[in-house]
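Note that one protein chain of the assembly has been removed; the remaining protein chains are unaltered in position.
Residue numbering begins at 1 within each chain, and the chains themselves are lettered A and B in the order written.
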Amino acid sequence: MFGIGLKKRAKQDLRDTPIPEGHHLLEVNDLKMYFHTQDGIVKAVNGVSYTLDRGETLGVVGESGSGKSVTSLTIMGLIDMPPGKVEGGDVLYRGKSLINMTEEEMESVRGNDIAMIFQDPMTSLNPVYTIGRQLSEGMRLHKGMGKKEALERSVELLRMVGIPNAEQRVKEYPHEFSGGMRQRVMIAMALACDPDILIADEPTTALDVTIQAQIIELMQEMQQKNGNAIIMITHDLGVVADIADKIMVMYAGSPVEFGTRDEIFYNPIHPYTWGLNRSIPEPAIDEKHPLTPIKGNPPSLVDLPKGCSFAPRCPYATDKCHNEVPPIYTTETGHYAKCHYCNDKDFVAKNAPATSRTKTAPIAEKKGADA
Amino acid sequence: MIKYIIKRVLQFIPVFLGVTLILFVLQNVVPGDPIKLIAGEKKLDPQTEINLRATYHLIETDENGQAILDENGNTIETPLWKRYLQYIGGLFHGDLGRSYQQNGKPVAEILGEKYPYTIRLAIVAIIIESIIGIVAGMISAIKRYSAWDVGVTLTTSALVAMPAFWFGMLQQLFWGVFLKNVTGGSFYLPISGAGGPQAEFVDAVYYILPALTLAAVSTAYTARIMRSQLLEVLNQDYIRTARAKGLSRKAVIIRHAIKNALIPVITYIGMDFGGMLAGAILTETVFNWPGVGFETYRAITQRDWPIVLGSVTVIVIVVMVINLVVDISYAFLDPRIRLGSSKSE
Partner (left out) sequence: MKEASGNNFEVAEATEEARTGSSSTRPSRTLWGDAWQRLKRNKLAIISAVWIILMIIVALTADLWAKPLLGSPTEIDSATMAQNSRLPPSPEHPFGTDTLGRDVLCRVIYGARISLSVGVLATAISTVLGLIAGALAAYNGGWWDTIIMRTADVFLAFPYTLFVIAMLAVIGPGIQNVFIAIGILGWPSIARVFRSAILSVKENDYVDAARAMGASNFRIITRHIFPNSVASIVVYATMNIGGAILTESALSFLGMGVVPPDPSWGIMIQDGQTYLATEPWLMIMPGIAILTTVLAFTLLGDGLRDALDVKMKDA
C-alpha cells in the first residue's frame, strides 16, 4: 500500500527547459479566480499581475481575505474547481501556461518545480506517518528515488535546515517536533526536489516571534544556495521588509500597489499602502508618528463596491472614488498602483506617511525621480 | 502502554461494581420470593425448601452446604451485602449462580451453550458491516454530492430510523416469502433461526438474514462515520501539503487520507462488536435465534433473575475487554497516543 501512487511519471522536469526569450520565470497576467457559491460569485482574485525571476523574492501583502493565498493556490492548481473557476488571465511558468495544463502535467510541476509551505506547521504534516516518510514521498515521486535513497536524502535535508540529530528524528512523528522544527521540516520538504519557485504562505504567522526570524533567515539561506525564487505571502509588511525584492500589496482580491521594496516602503503612492505603513509598530511611537490602524473592514467579495474597493475605508475618498473603478497607473520602473489620485504628486506628497524609514529617503526627491 | 492498560482496568472496576450492584439490588427488590419462582405452584416440603435456599445462597450455610440454624432451629437469612460479596467472589471461580428454572442448571453452563450462536452471528454481521459500511462511506465521501452519495445518505438515514425487528421482518418477507412464491419455492432463504435451541447443526444459510438484520443499523453508522471522517480528513491541512507535493488525488486518498479516516471507524466497529456480543435481543427474538440475547429476554420475562444477572455480568466484562482492545489498537494506529504526549504541545 505504501508504494501506491509514487510511480515516477515526469519525462522531463520543466525547470530544465530554458526560459523563452521575452519571458520571465513566472508571469502572472491579469489572473482572475472566482468562486461560484450559493450566495453569489466570490471574486477572490480579481486581476492580479506580476513577474518573478530566479533568485528574486516577491512579497505579497494583504489582510486576510484579500486573495493573496488564493492567488498562489491558483498558481499551484490547488483550488477545487468547482466551486473555483479561472475567469481570465494566465500564469506562465517558463513561458508555459500552468492554467491550461492537464492535471497530470500539473502534478509533475507541483512539489517539483514549484513548491509550497503553508501557514500552520502544526497541522500541515500528517500525524500518523513519520517525518522521514513524508519527506521521502516527494523525492520518490518526482526523482524516482528508492525508499532507502530517499530516506538518506531526507536525513541530509533535515540536517540542512538545521535539525539536530537528524538520523534519529527522521523516524519520529510530527507531534514529537516543536512548531519551529515542524516548519523547518516543511521547508526541507518543499526544497526536497530543488524547486524553481518556493511559495511560502504566511510561514511564520503561527510561530513564536523568536522562531520567526530563524525561519525567514533559513529560507533566505536556502535561496542563496539554490537560487530559487520565493513568493512570500504575509499580512505583515514588516516580515517582507528585509527580504523582498518586490512587493505586491493586495486588497479585496486585486493588487492595489506593486513595486520594488524601496518603492513600497519609501515611496508608496496608494492610500492603502500608507495605511499599512502606518500600522507597522515603530520602535519609538510619538505624536509625530502615531500608530494608526486602518478603520473598517474589507468589503464583501461577493458584492464589491461600485467604484474603488478601498473607497469606503479610504480617508481621502471622493465621489469619483465611490463611483468609478480606478485605472492602473504605472510608472516607467514598473511601479504601479490602482488609485485615481496616485499620479497626483501634490496629493501623494501631502498625505503619504512620514515613517521613520523615509528619513533615509525623503519623499519629495523620490517622488520627482519616479514621476 | 502497560501503565495505560492498568489504568484502564482500574477505571473499569468501579463501573463494573456499580453495574452488578444495581442489578443485584434490582433482582432482590423485585416482589416475590425466589423460592416461589423456582417451585411455581407446587407445595414444597420444609426440608426441600431449606435445601433450595441453601443452594441459592439465600441462607447461611456451613462448608458442606448445610443450612446453619440459630438457637431456635430457624435458618439464618444471609444479608444482601453478604450475598453480593459472595456473588462477586463466585465470579472468580466462574460461578454465576444457578437458574431458578431448568432444574437449577448453573448459569455459566447455560450461557456457555448460548454464546457460540451469538458470537458466530456477531462475526458474520461485523464482516458485512465493515465491508459494506467502509466501502459505501468511502465512495460517498470521494464522490460527494453524487447520486451515489445522496443514495447512501438516504439509505443510512432510513436504516437508522427503522426498528431493527421490523427490518428483520421485511427481510423475511422478501427473501423468505416473496422470493419463495415468485420462484415457486425453488429459491428462498430460511426465515427462522438455526433450528431452535437444541439444534447442533448450523447451516450457513441460516445466518444470512439474522446477520443482515443485525448489521443493518451498524452498517449505516459505519458508512456515515466513514464518510464524514474521510471528508474531514480531506479538508485537513496535511492533505493540501500532500497535494502540493505533487501527489495525485488518488494517491493522496490512498496514502494520506484513508488511514487517518479509518482510525475512528475501526473504533466504532470494535465497540459495535462488543455491543453485538451483548446479544441482540430484538434480532434474536425475530429470528428465534438461540443466542444470549434471546435467552436473556426469556429469562427476564420469566423472572429467572440469576440468568439475567449472570448474562449482564458477562456482557459488561466482554464489552469492557473489547473496548480495551479497541483502545489499545487505536493507540497502535495513532502514534500521538501510542507515544504519549510527553513531547508534544
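Observations on the model:
Quick note on the criterion: a residue touches a chain if its C-beta (ideal position, glycine included) is under 8 Å from a C-beta of that chain, and two chains touch if they have at least 3 such contacts.
Quantities reported herein were computed from a predicted structural model and do not represent experimental measurements.
Of the listed positions B:64, B:186 or B:235, the one in contact with the omitted chain in the full complex is B:235. Checked against the full complex, the one of B:90, B:275 or B:335 touching the unshown chain is B:275.
Of the listed positions B:264, B:291 or B:310, the one in contact with the omitted chain in the full complex is B:264.
Considering B:19, B:88 or B:208, the position touching the chain not shown turns out to be B:19 (whole complex). Within the entire complex, the positions of subunit B that touch the omitted partner chain are 14-16, 18-19, 22-23, 26, 29-30, 157-158, 160-166, 169-170, 172-173, 177, 221, 224-225, 228-229, 235, 240, 264, 268, 275, 278-279, 281-282, 285-286, 293, 296-297, 300-301, 303, 308, 312, 315-316, 319-320.
By our rule, only the chains that are shown with their structure count from here on.
Mean C-alpha position of subunit A lies 56 Å from that of subunit B.
Those residues of subunit B lying in contact with subunit A across their complex are 236-238, 240-252, 254-256, 259-260, 263, 333-336, 339, 341, 343-345. Residue ranges on subunit A touching subunit B, taken from their complex, read 1-2, 4-6, 76, 78, 103-104, 107-112, 115-116, 118, 120, 123-129, 137-138, 141-142, 173, 175-176, 186, 189.
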